[in-house]
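Only one protein chain is missing; all other protein chains are in place.
Showing chain A:
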Amino acid sequence: MLEFPLWKKLWLWGLTLAAAVLALPSLFNVSGLDWPSALPNPQVNLGLDLAGGSHLLLEARADDVRAQRLTNMEETVRQLMRNAKPRIRIGDVSTADGKLSFMLENAGDIDRARGLIEPVMQGQTTVREWSLQVVDGQRMVLSQTDAGVNQALDDAMDSATEVVRRRIDELGTREPTIIRQGSTRIVVQVPGLQDPDALRELLGKTAQLEFKLVADPAGSQVGTEIFPYAPGSGLDGQFVTVNRLGGIRGDNLTGAQAGVDPESNRNIVNITFDSQGGAKFAKLTTENVGKPFAIILDKQVLSAPNINEPIIGGSAQISGNFTPESANSLAISLRSGALPVPLTVVEERTVGPDLGADSIRKGLLAMAIGSIAVIALMIATYGRFGVYATIALVLNVLMLLGLMAAGGFTLTLPGIAGFVITIGAAVDANVLINERIREERARGRRVVAAVETGYKEASRAIWDANLTNVISGVALFAFGSGPVKGFAVVLVIGIITSVFTGVTLTRMFVAGWLRKARPNDITI
């Protein structure tokens, strides 16, 4: 047990120092010193609760995706039937209960209608996205399959994650984390953000831009829908009735810039369509010169100007009662694309940078006081063996920090409590060993034998006790979230390093001393 050949010593010291050195850049950083820029610079990541910043959990609703697919399908079916030669006339269209159902005016068209619809029921993938039923020989009912909805949701979330990333990049923040979580969620973490509200406003906006013709007030109200004016549009509380179908969506934009209209001197957003969107927009405006159309953002009307002339150049301007800031925010949202599905903030945590810095300062102070007290007690109780335990303790903290920096783990506020517990675990290993050595000496064993038995007998309990701690740490990591996960990380890594430093390293120290000094008695 006490044999330490040179190769083993070199190996142990090498491992210890390699891990400990990795902690140096972080320590330099905390104490405000400059780490030489020529050297690698691994840093311990600070969690949002220490660094300050925002954590947002965004959630999409499957129902929204369902409803959107239904509207799209309705448009597709209407178009197919209209363009069929000869035209297939349908009526009594309903989208109730998440199903699209309609009546064929002529029952003889059923096979033709089926032939046209079946190809669009199959999506781009092998998944069967819709199922078709014929009721009473004349009514067709299209319902969405779960697989189809899930597929659509998955696609929507993938592109939503991309859109969120683009929007946050536009804010120019550093190192945001944007991760899809589960089937309907996106986690966004932005460290060190000064204005979390701006972030939330940006992400809360779906930026679904629509241009719809204002319904003729004298005409029939069938097939129309009503939207309110947006708050701050200057027409709050008023509503606009528009034709439900036949408008175009602002999905095909290549650019959006905030600007000022030179004539009216008002804030506007200039948008540019891609060729496809430009053609659609040109068609819409050409066919409806002189009529008003509503510019609708996320189900709220920004403005409803008249189409004075066909707009065929592929660019247009959006008017509304904008401030320079709101015009810019809208431009960013439009540039980065609409979210394919609305996202709601279901969890938000922000910590101001001052509070985070304050937590670090207080945490470090408390750790320093605690460590000094523990070290004093260890040396007073175990003398020379206490000194070895202290060296092990310091190396333990350095190794833990170093491994966290190297592994890219995050230190959170509860993680600081984890540090303290780890110190406890490291000390406990030495207490177990030293108490055992005391006991063995009291039973009359000679020095070397007592030390050897002490390490051997204590190791068993140390091993069991720490392994169970790792088990509960892993449970915490698996089920916990955010800052609490940070606690689990420190606990698990800390237990490994503390067993290594507390048992293996101190045994090497003690063995070296016994070999050199060959004491007949030890004070312990």
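In the analysis below, a residue touches a chain if its C-beta (ideal position, glycine included) is under 8 Å from a C-beta of that chain, and two chains touch if they have at least 3 such contacts; residues count from 1.
Note that contacts and distances are computed from a predicted model.
Trainee: Looking only at the UniProt record of the hidden chain, which name from "Aspartyl/glutamyl-tRNA(Asn/Gln) amidotransferase subunit B", "Protein-export membrane protein SecF", "NAD(P)H-dependent oxidoreductase subunit E" or "Sporulation and spore germination protein" is the right one?
Mentor: The chain we cannot see is, by its UniProt record, "Protein-export membrane protein SecF".
Trainee: Which listed residue (A:L46, A:L202, A:L339 or A:L413) would be found touching the missing chain in the intact complex?
Mentor: A:L413
Trainee: Of the residues listed, A:V260, A:L476, A:I496 or A:L514, which one is in contact with the missing chain?
Mentor: Hidden-chain contact among the options goes to A:L476.
Trainee: For chain A, which residues touch the unseen chain?
Mentor: The list for chain A reads 49, 57, 59, 61, 200, 344-352, 354-355, 358-359, 362-363, 365-367, 369-371, 373-374, 377-378, 380-383, 413-414, 416-418, 420-421, 423-425, 427-428, 431-432, 435, 438-439, 442, 457, 460-461, 464-469, 471-473, 475-476, 478-484, 487-488, 491, 523-524.
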